[in-house]
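Heads up, one of the protein chains got dropped from this complex, but the rest are sitting where they should.
And then chain A:
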């Protein structure tokens, strides 16, 4: 039902405008703070007009936090996570929707339950695994007594070790599983008519062929939407990169921001911190603007 009355229109426009204003206000304050010098930014109240030092502050923040390589790291990390999620989710949903196999429901529910286990909840075990991917197997060997047996027999201590700390793999791999994405794809695949699958079978296409030739092209908009959301999500990750990258060379832009935050007894140079924040905000913004056309279509309606 669409109501058309000028008063209602006015009210809704007004509400939207207020919403926009309140959403933009913090950004405006950041931008203004980033354009003043040390003295002005610490005045109370802070002036609400921009100052002349914007570019100087940006350069200072960039250099002080070494943002260049960090942003590259972040882009690799976020793009890796987004692509990984898009692909893994598509494959998982493909398996759940199109194949009948023993234990399918178990797999389905296992994925479903991971919705209730976000990274923050399982951070300790995830870290343990990232520190040594083979540790679960090691544990199995230990518990089953095989380690002991081998030591008794040969004197060799079995110690499996494959660490992922301080590497892109370690940053990306533990994050690419996504239940949300899997469900997005699942819902989409379920809307495709069975006849499409059957037509492909009649045309002689096997499962893999069908996946790449039919399903992936049809879910382009879904991929764009999921990819964009996940890119922004990964970009904003703080806890995981902080834990995994003890070596500064692998740090991401978002974790690097803390370098710019004034220390308790240091200079209160908030203008630099704000300038750095602006820089770090930019790449996801560009991605969202760039992908917006696809993104909205993927979320709103399935293509005919």
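Definition applied: contacts are C-beta pairs under 8 Å (C-beta built on N, C-alpha and C of every residue); 3 or more make two chains touch, one makes a residue touch a chain; residues count from 1.
Note that in this section contacts and distances are computed from a predicted model.
Chemist: The hidden chain: which UniProt name fits, "Chemotaxis protein CheX", "Succinate dehydrogenase", "Aspartate carbamoyltransferase" or "Sn-glycerol-3-phosphate ABC transporter ATP-binding protein UgpC"?
Modeler: Matching the unshown chain against "Chemotaxis protein CheX", "Succinate dehydrogenase", "Aspartate carbamoyltransferase" or "Sn-glycerol-3-phosphate ABC transporter ATP-binding protein UgpC" yields "Sn-glycerol-3-phosphate ABC transporter ATP-binding protein UgpC".
Chemist: Can you work out which residue in A:31, A:177 or A:214 touches the chain that's missing from view?
Modeler: Selected residue, touching the omitted chain: A:214.
Chemist: For chain A, which residues touch the unseen chain?
Modeler: 193, 195-196, 198-205, 209, 213-214, 217-218, 220, 303-304
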